[in-house]
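Missing here is one protein chain; the remaining ones are kept as they sit in the complex.
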Amino acid sequence: MPAALKQFTDTYLMWNEGYLIWISDILIALTSIGIVATLTYFKKWKWLWKEWLTSVDHKRIGIMYLIAALLMMFRGGADAMLLRTQLASPNSHFLTAEHYDQIFTTHGTIMILFMAMPMIFAMFNIVVPLQIGARDVAFPYLNAISFWLFFFGAMLFNISFVFGGSPDAGWVSYPPLTELGFDKGPGENFYLLSLQISGIGSIATGINFLATILKMRAPGMKLMRMPLFTWSVVAASIVIIFAFPALTIALALLMLDRIVGTHFFTMLHGGDPMMFVNLFWIWGHPEVYIVVLPAFGVFSEVVATFARKRIFGYTSMVASLLLISVISYFVWAHHFFTMGAGADVNTFFAVASMMVAIPTGVKVFNWLFTMFRGRISFELPMLWTLAFVPNFIIGGATGVMLAVAPADYQYHNSYFLIAHFHQVLIAGPVFGLIAGMYFWWPKMFGFKLDEKIGRIAFWLFNIGFYVCFMPQYALGFKGMQRRMYTYPAGMGWHTLNLISTIGAYIMGLGFLFIVVQIVYSIKYGERDLTGDPWNGRTLEWSLPSPAPHYNFAVIPTVTDRDMLWVMKQEGREGELRRINPDAIADIHMPKNSGRPFLMGLAFFVAGFGFVFNWYVLAVIGLVGVALTMILRAFEWDDEYHILAEEVREVEAALGRL
Amino acid sequence: MAVAHTTVAPHQHVADKPLEYQNPVQSVKILGFWIFLATDMLLFGCLFATYLVLRTHTDGGPTPHDIFDVRGFTIETFVLLTSSFTGGMSTLAMRNGNKRQLLTWLIVTIALGLTFVGFEASEFVSDALRGATMQRSAFLSAFFTLVGTHGTHVSIGIIWMIVTAIQVAKKGINPISARKVFVVNLYWHFLDVVWVFIFTVVYLSGVVM
């Protein structure tokens, strides 16, 4: 091999690191070739571009978010398996310390930013316009931009695995470890830029859904008639728009430190590393509420639907959602109680943190009271919701323990903390979003996911969860710290770690069953011909599954909360399901556009340039971004009509006229 | 887009509303932009927080007192305040349907914006020549980043205003271009407010302390 080539492969492709990377390269190459070959063989390139990559339809964008989230869950889960395998026995050398660091970093970052976030955005996109009786979101074009920024951000992050090296400073990426002096590698740059790019997309999504919900509700749908999932999206969007700028700044300043040589967070020249920690958690704590609030929304819909009862305490549900979203801004310092900011600061943030438990408790009781004397049917969404309750309560209780500032000095960064936040983040967002996925899957694809395989997956995942994380509380008390890549034999940690690892494998098996379930159901799943497989309560179930491109042929007028359910009780649901052909008018819809995709690509190029300090590439990317924006400004004609006649034909074919 | 049809109550007379709000699609975009301004406010809030925390961390290098040039930032302030006013005048001309006035005010605003950016750039250069670079100390890093982010916003605003002016020139005043003029001016006034806080928190405080 010529010296220059060898240098390239060693520096960027890391081929000198051994067979693991070679296998990964081969697998990635094979997968890519497979995808390209399949698309070419079935002549699907044009279809892919026209129907998906350029789509501004919220339903399609939602589905793309969902697919990306599931893939990322697989990647993050595989990371988790590797971590747990390494920790199963003392003095293990399954992974090197360096690789272990990289893997826990990518596990955390991917699960929060590239799994949980797209998963909630999938739900936002698929459900909100249908629930409020709209034809799309307020800014469909911006919605596509958000998706492609997320997508290319995630790509940039994942490509670090085989090109340049992964970040290895933890998902929180604290300086001074992440300053240039201690971390030369491009891995940290990958982290900073990919989060930055996808973060811009997240802010845009927050703005988009706030505007959508505030402005585009069907006539008569007052705020207090909105379904609770929509309310949870309002709360989450408020948190997004006010929290994400802090992440933007934290990442940007750290990047300036690394690229320009400023001294925000360095140890020298007056820099203050703790300021990064402060800024990071101004975003970081609200972030966990961003991902958990939509899950609360899902639980509210699921509980009401499967208990066949109106949700108990609707007003208090709304109030608690909004309270949580506001209080969540005033708790961030509990992530660094041990910094030593003093008794005043720690007391304030301890009390504020405990206060979050109050509105959350209100919500749990409301769900329980909704189930009370309901006619509960135990289908998959309901199963996950029921499993959430005890699980989340344990997580919440340990959270209150951690909120006690003096006690936190003992728990800080121990496995007790690890067990706590996995418990709240898995029981909340993961259970919630899986429940939501099962619940709205028929609406997305027109068929249900198989119940039997789903139950196996449910029990495996749940049992696995407790087996995996309960021992970790004990490990924390026994002094095991997070991010240790191995431990000596005589610490008394072996058995508990082994149990925990077994639990993780069981969870992994559970995830595989979900995959099997999806694949099986594509072919054999029960078709949803009515559009209302669960005997639903809200507007989206009055539409056929999947909903037509324009959603509502005629926008319904809303007179009640749980509109569809009320009409069912009065025997009038036909009014929503039968369209009067004369009421159908021409519909304006936004045109598809390839520009959001290209803009994401330009961001990717710019980000890639900055990662390796290849400024020519970076400038090319930024010019591309500017060009796409300016071209958009001159695009005045971005809508088209669906003629009433066409709508009538579609509705007639669906049997709704 | 009929997607945004819903919130127009039937009894309202379209003509009662300013031009930029008459089309519901454009009206939603204005709301979206207000929300964006709220997030941008937080962005600056974090930069202000960083500056406030780090402003005493001069590491033996230049202090605020050493580098702030009263004459320079007074001129910058006056120029930007005036540009906010002329931007407002362009909104007024748009509402009166006077295309020529609208374009004139936009061009005046752009010129004032360029003047502001020019003064700021020369201020930065003269600081740097005196050894006060953003690599010198945490205070200077925070100062240049906060003020520079505002300057970048203004520069983007200038490009945006040029793009808007071209569209007005080509298409005249209608609900779409009216919305565009209104929104770019919202952005411009917002930057003026941010500047008020910059001269209060950064420059004047720096001179006083």
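So that you can tell them apart, the chains are marked A and B in the order they are listed, and the count of residues begins at 1 in each.
We adopt the following convention: contacts are C-beta pairs under 8 Å (C-beta built on N, C-alpha and C of every residue); 3 or more make two chains touch, one makes a residue touch a chain.
Operating definition for what follows: contacts and distances are computed from a predicted model.
Engineer: Considering only the chain that is not displayed, what protein name does its UniProt record carry among "Cytochrome C oxidase subunit IV", "Phosphoribosylformylglycinamidine synthase subunit PurS", "GTP-binding protein" or "ABC-type quaternary amine transporter"?
Structural biologist: "Cytochrome C oxidase subunit IV"
Engineer: Quick one: which shown chains sit in contact with the chain that's not drawn?
Structural biologist: Looking at the entire complex, the absent chain's contacts are A, B.
Engineer: Looking at the whole complex, which of A:Gly270, A:Pro442, A:Gly510 or A:Gly609 touches the chain that is not displayed?
Structural biologist: For the chain that is not drawn, the touching residue is A:Gly270.
Engineer: Using the definition of touch stated at the top, determine which of B:Tyr21, B:Phe116 or B:Phe144 touches the missing chain.
Structural biologist: Per the contact definition at the top, the residue touching the missing chain is B:Tyr21.
Engineer: May I ask you to list the residues on chain B that touch the chain which is not drawn?
Structural biologist: Output for chain B: 7-9, 12, 15-19, 21, 24, 27, 30-31, 34-35, 37-39, 41-42, 44-46, 48-50, 52-53, 56-57, 70, 74, 77-78, 81-82, 84-85, 87-89, 91-92, 95-96, 185-186, 189-190, 192-193, 196-197, 199-200, 204-205, 207-209.
Engineer: For chain A, which residues reach the chain that was dropped from this view?
Structural biologist: Here the touching residues of chain A are 210, 214-215, 222, 238, 241-242, 246, 270, 272, 274-275, 278-279, 282, 329-330, 333, 339-342, 345.
As a convention for this text, only the chains that are shown with their structure count from here on.
Engineer: Indicate the whole-number Å distance between the mean C-alpha point of chain A and the mean C-alpha point of chain B.
Structural biologist: Distance between chain centres, rounded to whole Å: 33 Å.
Engineer: Which chain A residues qualify as touching chain B in the complex?
Structural biologist: So the residues of chain A touching chain B come out as 133-136, 138-140, 142, 203, 206-208, 210-211, 214-219, 241-246, 248-250, 253, 256-257, 260-264, 266, 268-272, 275, 278-279, 282, 555, 585-590, 630, 633-634, 636, 639.
Engineer: In the complex of these two chains, what residues of chain B are touching chain A?
Structural biologist: Those in contact with chain A are residues 1-7, 24, 27-29, 31-32, 35-36, 38-40, 42-43, 45-47, 49-50, 53-54, 57-59, 61, 134-139, 141-142, 144-145, 163-164, 167, 171, 176, 180.
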